[in-house]
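Encoded as structure tokens, the structure appears first; notes follow it.
One protein chain omitted, others in place.
Let's look at chain A:
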Amino acid sequence: MANTSMVKNEMPAQEAEIRNKNFLEVALGYTKEQAIDEAKRCLQCKNKLCINGCPVQIDIPLFIQFVADGDFEAAYQVIARASSLPAVCGRVCPQEIQCEAKCVRGIKGEPVAIGRLERFVADYHITHGAEKQIKPISNDKKVAVIGSGPSGLACAGDLAKKGYSVTIFEALHLAGGVLVYGIPEFRLPKAIVQKEINSLKELGVDIQTNMVIGKTISIDELLNEYGYEAVFIGSGAGLPRFMNIKGENLKGVYSANEFLTRINLMKAYEESGATPIQKGSKVAVVGGGNVAMDAARCAKRLGSEVTIIYRRTEKELPARLEEIEHAKEEGIKFKFLTNPLEIVGDEKGWVKGISCQQMILGEADSSGRQKPIPIEGSNFSIEADCIIMSIGTSPNPLIKDTTEGLATQKWGGIIADERTGLTSRKAVYAGGDAVTGAATVILAMGAGKNAATAIDEYIMGSREG
């Protein structure tokens, strides 16, 4: 029996006033019954528009059909053909602009909750089906993967399944990339990331942490001295941008990366944590993306009063819809059409406020977005003892600077073939944020998988490297 409800099954979540004081996961996931009920909302359309909305082309109607039939493990196998990180993507994909945006049911009413179903299936597999991975027979060929974010993990996983000896080199002391140092526990439990990493290890992937490629070992050394036949660069876009306004180096001003790294990677939110964090009483977060939402919601959980400052309107916020809604429910305030001019400090060098300017939206620019323009004489200030700058990141120049002949864009992105990930250097591939600039988990994962295919073809001799 089809389910004709116009709205999605709600996903159970912790109450806003409780969760904004802890770091436990906010959304709790569907029960079996809810999942089956939601799956029945799918019309099993002939032209499957939803699939076109998914960057890795998961066969969405097929997996949903299995969910409706109660065969969750079969559903998982469908997803796993296209995605290496379903438990992650089901949680963090911006579904509303991808698969769900294309869903036919969304024309009248809400689309099928594809993301929530994907999450349910992946979690079900982890708790019920998770058989140990079997280490494939080795083909004695070595590939090096730089960075352990979604692109690197996906590339390593696919290559390992084909029999390659893969080593992941990670600069930090923990593998996972943004999934461990950026996205907070309450949105993506670290145990889930750890499970993915453990299953890579079962496949025989060797993960070497504390290895800064370009410093500890160079790419040329990997290829020429260490015997790797190809290298995949998945080093992300971790270099934080600042606004270059006055007062940005005052005490109490963080980049979102620093704030989130202290909290997530270094566990500064735990009483026993060895790494310090400034717990402001009034925190201002500048920016409007996922990163800004995460920083704001972390600050809230540390007990602060939090305001997000964004220079356009709510409609333009680049963050995922769910994060914006959750942030609001948790009591985070928004100041839209507001642009920071200067950060003001006290005589001891601590931040005490931020002076801003009111904006209005003008004409659309080349990107099609309306450009915010300042209103003369509208200056005002916001009191804050901690400010988190969350206005974007770009690729870290470290690898570019230490790898001769690796071509990059002016803004730092590595130039790589869109389909294969091949860079200007023979046998060197790249993908994920290092190529595109800050983007999404699913795109990074997809790029890692594509590069794995290309690397395999190159090493096996059927493609130019």
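As a working rule, a residue touches a chain if its C-beta (ideal position, glycine included) is under 8 Å from a C-beta of that chain, and two chains touch if they have at least 3 such contacts; residues count from 1.
Keep in mind that, in the parts below, contacts and distances are computed from a predicted model.
Matching "ABC transporter permease", "Sulfide/dihydroorotate dehydrogenase-like FAD/NAD-binding protein", "1,2-phenylacetyl-CoA epoxidase subunit PaaA" or "NADH-quinone oxidoreductase subunit J" against the UniProt entry of the left-out chain gives the name "Sulfide/dihydroorotate dehydrogenase-like FAD/NAD-binding protein". Screening A:Leu239, A:Ile373 or A:Ala439 for touch with the missing chain picks out A:Leu239.
Among A:Asn20, A:Ser199 or A:Asn257, only A:Asn257 touches the chain that is left out of the view.
Considering the whole complex, the residue from A:Lys48, A:Lys162, A:Lys190 or A:Lys267 that touches the absent chain is A:Lys267.
When the omitted chain is restored, the residue from A:Gly109, A:Gly349 or A:Gly405 that touches it is A:Gly349. The missing chain lies against chain A, touching residues 171-173, 181, 209-212, 215-217, 238-240, 242, 244, 248-252, 254-255, 257-258, 261-262, 266-267, 272-276, 278, 348-349, 396-398.
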